[in-house]
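The other protein chains are all here in position, but one chain of the complex has been omitted.
Now for chain A:
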């Protein structure tokens, strides 16, 4: 590694080395003692493989004396100093296995007992291992709100980004695939939105490495923002844990306000070396197309609109302001056939492939997992695609019972190409659909028709062919760790974690591109990001007298994120043969570097009494360089408790209720993401040159009072398990309150600045979460199980400095008492049917029957900013997922659906495609056919007119986007073992899978999950982003 991690100017490596030296020294001395053994034994799993680290407890039933030990790398354990007598009971417990007890042993002088124990894998979900922050535990003992997803349980979907595996799987996690670009970022909200500033995304930690939230794309293409999680191969993931409440996440205090997602990659398992190969391929299609007017209808709509407008304003030909229909219609061809622009830009049958190969296994001292993967995913827009090559090697060494260490390394490369869409000027879907229906791609001489000159809008085919957009990422994920177990009860853990990301964005517009017409344009961006952290923890674990387990942990972490980039632009190339900046006539360049750092002191105590009462508490003290010295540090405490009431003696033992636990937790977490790295400082920046002379400008007033945004969350939970685990229910109720919200708040422009980063207010999220899993039928060769999760979350801004609505863009606002980012516009309450209904002031503005009635809130007979009000919200009332799995013999069928109720969309695209002649563009058919044409014909769709009055941002464009989506249907078949044995194949499964098969929704656009922005303030505005494709795939998994 060429990367050097320094603190206070000194390299940190000597400290890490020292740690290993200590460990080795202690390890040697630990083996030097010799006392005769009284009891020896070996613990194995069902396959006869040794189990390492099994806790063994010896208890003298008559005296109550207890003593404990753990098994070594060979699965062996021994006791040498037990008081003679008995009877002794030996209890064996190990995470992931059913506990076992051997009773009735009496120890006598000079005799030696030999024990042989085989532990059974735990069937119940309660004994599943759960990774928690800086440790692990079993589901049975967890007192906080943590959900686990095992990718092996999620139906085959070939997702480009690992986080998409979470969609519909975890109650309270709202994952919205806001556009269908390959590798595009999704929005992930854990328990609602708790920050205002852009960043509401959780912290992702892969094998201890916090992944930078920075986007992995370097070009601006309107909608494509590459998800950093798309760099990682989902096939390498063993488990995903979602830390939902503050008590579980508080251990990541400073960065945990939006929840934490822990991703653990695979490691080798006991047994013969295993080779796995899998391959899946498929095709994708547009889920829906929009129905627009044909040439005749288009001409008739525009004629109607022009006539209405001219007569309303008494405009006759020659008079200024008169609209001439010929100018509107442009060059109508002699044979005006319908050109379907939608089809011209779509990549029908976009292909998808994924190939994975892995080799894994384990010996007594080393576990290994090595994989290579390749994924290629084409997008629905021509030219868009994501390609990923990934490599992973995980090595875990356990040379002796004192020391274990390992290296987990992932190397990834992605190459994505994208197409301009969404809110960009040459946006393909919008501009193509808006064309007059008879506008054609080419002139008769075969050259492109030019948008704005020959045809109405940008020529999508011309744009596609002349705009090359590429993003490349090279990523290394490094996790290097070591543990030393010493003085019987202590474990010292050290880890170095790093993410290195080198990215390059390249965009070239040829001389035929409308923007670069005749000149050519190249934009070349390169960025390097190195984020590193060091974790040091010391854990004390002791069992007191058999009934009380205690674990105490203290630690220190340091995190540093450094980014530098340069960006060069060149225009005016000699010809299209020249693509790089060297050949450009005019060049500009910029470059900068920045860095921020955080340090944290942390501690945690966990108590477990009789496996019945649990208590856990943590405290973290965090500092961030983003705040002024005086406000830099903050405390983030948490406490949680659990009670397994079914273990109480007074609780009647009931066959049907196997397990019941009550949980309660409280904790505080912090946020400092989403604000500028130097926000608190007043700054005068360079880069304001004039006339080729140096220029400086004051760019920020700073805010020395800036401090941590903090979230306090209280959680109550109930876990119930019935009928031997066949039916399980989890319920959680939470209240999450965020104070000192960080926001780049709009300020009076007269101050010289339009925004200033400030702590501005408070927000609240309250919610209920349910998860139900059920094995409906379990027979010999038939099994049917169902799992359902759903959450209902209410978000509310509770206070703002000034308490005035803060408008965000043209569609949204932040308003106390309302959910964050409500749609804010004019409320349409109907259509004027007669002239008498229209106030005189509006009549003067040209408002006529057939125009919209907007609510005049201040009653001044004018419609202006004072009449804006809340007209909807993108936040759902209820959302979740439903999975059904059926196994019949060798067949397996999985049906997975997601749903969301009560979420709305501001269909901004309709302002361009549902204008009723207000624009010269084409128009959607549905509303055209239902437009107002005379009194009583419609009370919601307006008449045709060239006036802008009906085109205001109003409730007319806000739609209910509730949906139920058949996300996936997979049918698989396991080849019979008899057939495979001859081929030396262990397992083989073939499957067919369909994704996004059908969506039940009333939304008129392409996709009810669509959003042009990932920002919670302006979520749910649809500029016709690329929808999620409908995909059909066939795959095979084979292991040897």
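Basically, contacts are C-beta pairs under 8 Å (C-beta built on N, C-alpha and C of every residue); 3 or more make two chains touch, one makes a residue touch a chain; residues count from 1.
Following the convention adopted for this analysis, contacts and distances are computed from a predicted model.
Going by its UniProt record, the hidden chain of the complex is named "Membrane protein" among "Sugar ABC transporter permease", "TldD protein", "MoaD family protein" or "Membrane protein". Of the listed positions A:592, A:705, A:877 or A:929, the one in contact with the omitted chain in the full complex is A:592.
Only one of A:845, A:869 or A:986 touches the absent chain when the whole complex is considered: A:845.
Interface note for the absent chain: among A:112, A:269, A:289 or A:319, the touching residue is A:319. The residue touching the chain not shown here, chosen from A:103, A:150 or A:685, is A:685. Per the touch definition above, the residue from A:548, A:696 or A:979 contacting the chain not shown is A:696. The chain not displayed touches chain A at residues 7-8, 15, 18-19, 22, 313, 318-321, 323, 327-328, 330-331, 443-445, 447-448, 450-454, 456-458, 492, 514-519, 536, 538, 554-556, 558, 560, 586-588, 592-599, 601, 623-625, 629, 632, 677-678, 681-699, 701, 746-754, 802, 804-805, 807, 810, 844-846, 862-865, 915, 918-920, 946-949, 951.
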